[in-house]
Structure formats: C-alpha cells, structure tokens
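All protein chains but one are shown in place.
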Amino acid sequence: MEIVIQQIAAGLATGGIYAAVALALVMIYQATELVNFAQGEMAMFSTYIAWSMINAGMPYWVAFFLTIVISLIGGVLIERFVIRPVEDAPILSIVIVFIGLLVIFNSLAGWIFSYVIKEFPSPFPSHAIVIGHIQFGSHDIGSVIVTLVVLALLYVFFRFTPLGLAMRAAAQNPVSSRLVGIRVGWMLALGWGLAAAVGSVAGMMVAHKVFLDPNMMSGILLYSFAAALLGGITSPGGAVFGGFTVGVLENLVGSFVPFVGNELKLTVALVLIIGVLLVKPSGLFGRTVVTRV
Amino acid sequence: MTALLKVSGLNAYYGRVQALFGMAFEVQEGGITTILGANGAGKTTTLRAVCGLTRTEGQIEFNGNAIGSKATEDIVRMGIAQVPDGRGTFVNLTVEENLRLGAYTRKNRSLVAQDFDRVYHLFPVLLERREQQAGTLSGGEQQMLAIARALMLRPKLLLLDEPSFGLAPLVVKEVFEVLRQVNKEEGVSMLLVEQNASLALRLADDAYLMETGQVVLSGPAQQIGEDESVRRSYLGY
Partner (left out) sequence: MQQVQAPRVGGMTPAQWRLVGFAVLAVAVLVLPFVVGNYRVFQLTMAMVYAIALLGLNMLTGYNGQISLGHGAFFAVGAYTTAILVKHAEMNYLITIPIAAAVCFTVGFLFGLPALRLEGLYLALATFALALATPQLLKYAETWTGGVQGIVIAKPKAPFGLPLNPDQWLYFLTLIIAIIVFILARNLLAGRIGRAMVAIRDHHIAAETMGINLALHKSLTFGVSALYTGIAGGLSAVVVQFVAPDSFSIFLSITLLVGVVIGGLSSISGAIYGGIFIQFIPQVAEEISKAAPWAIYGVFLIVFMYVMPMGISGFVHVLLRKVAAGRR
C-alpha cells in the first residue's frame, strides 16, 4: 500500500511537470488553434540557459527568475518574427514551421552545450521527507509546490487583471477584440511569451530528476500533449487535471503492470488515453464544439 | 452643423473583389444617419471600412482627421465604437467582463465606474445578469450587451450594424428608445445601418439608400420616409 502511495506521490511530481507544459500548449492553442510542437525544445533550451548561469556562479533562484524573464522575451520574439510571417498559411504549413523550430532548438542546444548529460541542481534540501512510513523526495514535493504556485499566478493573472482579460478576449474573438481597441497581435505574442515562461519552469524542475540533455523534453512533450487532449484542449483546468492524471498513470503502469518496462510504458499510457478519447472525443473537460453546418 | 464623419469616394475590397464603389456620406455631429439597403448592398462593408477592418481606397475623415489608413485599434481610440452584426459579444466571458472590455482603452477609472452605472441604468437586465456568461443571454439581451459595451468606450460616434436583426418587435422598440435617449441626452452621434427601413427612418435625421456598393438616394430621413414612390421602389413598403 505504501508503495502505491509513494508511486502516486512521485507520479504527482512528474504530473506537475506535464500539467505545466500541457497548460502552455493549451494557452497557445486557445489563441491560435495550433499546438506548438516546439514547446518542449524551447523549454529545454531555457533550462540550458539557466544551467549556464548557475554554472557561472549565479545563485539558483536568481538564475531561475532571470531564465523565466528571458524565456518570456524569447517567446514574444519568436511569435513576432518567426510565426507572424506565416500566420495566414495553411495549418499544416505552420506545423512544419513548428517542426523546424523544434529541430533548430534541439540541434543548437547540442552544438552549444554538447550532448554530454549534465546535472541540474535542485533548490530543495536533499534529504527525503518522511510521513508515516512513506518517503517523499523533497525535490518532488518542491516541484509540485512550484508548479502549483505558477499555475495559481497564471489563474489570477487571467481572471483578475485587465491584461489577462484582454488576452482571453483576443484568443476567443479577435475581431471584436480589435473593435474594443485590443492590439491582438501583441496579445498573441504575449501568449507565446507566457507559454515559454511556463515551459522554462517545467524544464528547470524536471532537469534535476531526468538530467539535462538536448533530448530531455521530447518524451515529456508527448505526455503533455496527451494530457492536454485528455483534459480537453480547450480547457486550461482540464489540461492541468490531465497532466497530473497522466503523471500518476505513467508511474502506476510502469511499476505495477508486469511486462511493461520503461520501454512499453509510454505506449501503454498512450493506448489508455486514446481509449478515453474514443469514448469522450473532446476530452474529459473539453467543450464539444457544435459547428453550424 | 459640422460633419463628424465625412466619407467620399470610398472603394472597399475583400481580397480582390470590390464591394464598395465610390461611397459618399456624412454623419453630422450629434445627429443620427442611417444607411438603408437590401441584403448584399454593402452596408456591413461600409461600417467595416470606416473601422479599418477591410482594405479601402478613398477619403474617410473623422473629426477633421483622415483615418482611412489607420488600424482599427487606433480608430477605436479616437472615439468610434461599433456594434457589429451578429452582436460580436465575447460569449465565453461574463456580461461584466464584456463591459469592462468595452472600456479597455480608457484610463480614467472613476469615469469608467460612472459609465458602468449609466449602462446598467439604461439596460437593467444586464445588471441582473452581470455574472452570467454572455453566450447564455437571449438574442435581445446580447444586443443590449453589445450596445452597452460600445457605450463603455464613451464614443463620439457609434456605429450600429442591423441592431434590429432577429429581435422580437417589443425588444427592438426598447433598444431603439435607448438609442434615441443616448443620442439626445449625451450627444452621441450615430451611424445606423439597417434593413428595417421604417424603424430606422423614424430614428434618424439623415438617410442614404444603398444599392450594390453605391449611394443611390439621400436626404433628410423624414422626407424619405414620407415619399411614397421612394418607399415603394426602394424600401418595399
């Protein structure tokens, strides 16, 4: 029983990472109806930037916040200069641009920082926290807390600030937004910036557990994508729920289903998720979009 | 009476297709002008052109400034608010959030608060439903919300695209009463595009009749409303 709880706890920790990346995907999706497949690589690259700063002697939390700011600016610039020129192109063409970005970030990271696996420090104490008979890694608990704080801040931002409201409006109805004076283009760019910032937090939290290397985020991106769809790609809350669920599911399947080692764990988790989607095609919390014929 | 909005030689395009051919009309300061015409005459296009939502050629002058090449977001900041066709409400946001967005570009908080009171006074049903999602409102309520949102800008000029569309007659009466009140008491000028000619002619001061992208007839609204031959050949009643 204790092992189950431990696995669930560990699952929640990774789940938090998936939730954060899933949220980043949903944010961009809501504004553009596109899934940013390059989100994972952007997060990985941000993490390398953080690593360089820490390696150069900067204190952890300073590097942490500086990376978030850099990622935010980076996201804005990428939207304005890389995505903006093709925003009217067919969807699949834009997907190819995302793939291009993905490949560029991955390759640049390998070139600049080498493919040697690096350690990424944790700001949390190294001893485990014991509650009852169950051991919880303090990095795990710390990650979950950091993720939840980030999610809470985002929620407050979108719900209670004028800029957040404007961003929501711009995502939902660009034409009406222009008619009230919202500069929709900048809202989109800011959305990308926030998504990049959230991604960077996810990257920095997960790097300690899986070690930093250019291919660190590819599996995570897939899980996050699945989580976002599971929760319903139109629902930020759903994405978060999906993320935690997928994290726990992955851990439980990996630990308790006999023939499934690390290799097949991904496949099994995905098959389960797809099973859910076949029953509820818009995801658990997604709105079934009724299109008028 | 000075012209608040002066449009001349206006051509408008959707991609390569031309929709307006040398439109010319004026809205007097403090007045209500209506543009009438059948479906497809180009009424909505005209409003979109004024707001910079479509590619145009020609002269559009607002308050003495040329706005033909300006972006919509800047035109709005100059004091033009539009109630688009189909209402254009933010259906997934609450009524109050919709109204707050109407005032997005304004800096003076206390004046905005005043306008909230004013708008809730004009449309009490919106006050009742402030926390409700706009998409769950009835057609008439959404129309009121759309007008209220536009009024939250404290516009000098209000553009309305077929406000009577799809509304029950009693609701339409209510809405037009509010429009008349706002125009008389606060001097908000209006450009009203309508298919329902009799209604529009009773509200407006000046009228223009449109056919396939051009003005074919113009004059004081009352005159046009009383001219039987015009009514029969152009307005169908």
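Chains: A and B, in written order; residue numbering restarts at 1 for each.
Following the convention adopted for this analysis, contacts are C-beta pairs under 8 Å (C-beta built on N, C-alpha and C of every residue); 3 or more make two chains touch, one makes a residue touch a chain.
What you are looking at is a predicted structure, and each value in this text was computed from that prediction instead of being measured.
Chemist: With touch defined as in the header, list the contact partners of the absent chain among those displayed.
Modeler: A
Chemist: Out of A:Ile96, A:Val210, A:Leu252 or A:Leu284, which residue would touch the omitted chain in the full complex?
Modeler: Going through A:Ile96, A:Val210, A:Leu252 or A:Leu284 one by one, A:Ile96 is the residue touching the chain not shown.
Chemist: From the listed residues A:Val175, A:Leu264 or A:Leu284, report the one that touches the chain absent from this view.
Modeler: A:Leu264
Chemist: Out of A:Met1, A:Ala56, A:Val130 or A:Leu278, which residue would touch the omitted chain in the full complex?
Modeler: Of the listed residues, the one touching the omitted chain is A:Leu278.
Chemist: Since one chain has been left out of the picture, which residues of chain A touch it in the full complex?
Modeler: Within chain A, the residues touching the omitted chain are 35, 82, 85-86, 89-90, 92-97, 99-104, 106-108, 110-111, 222, 225-226, 229, 233, 263-264, 266-267, 270-271, 273-274, 277-278, 281, 293.
By definition in this document, only the chains that are shown with their structure count from here on.
Chemist: Could you tell me the distance, in whole angstrom, between the mean C-alpha positions of chain A and chain B?
Modeler: Each chain's C-alpha centroid was found; their separation is 43 Å.
Chemist: Help me check something: in the complex, which residues belonging to chain B touch chain A?
Modeler: Against chain A, the touching part of chain B is residues 51, 53, 72-73, 76-77, 81-82, 84, 88-93, 97, 100-102, 104-105, 149, 153.
Chemist: Would you pull the chain A residues touching chain B in the complex into a rising list?
Modeler: Touch list, chain A to chain B: 162, 165-166, 168-169, 172-173, 175-184.
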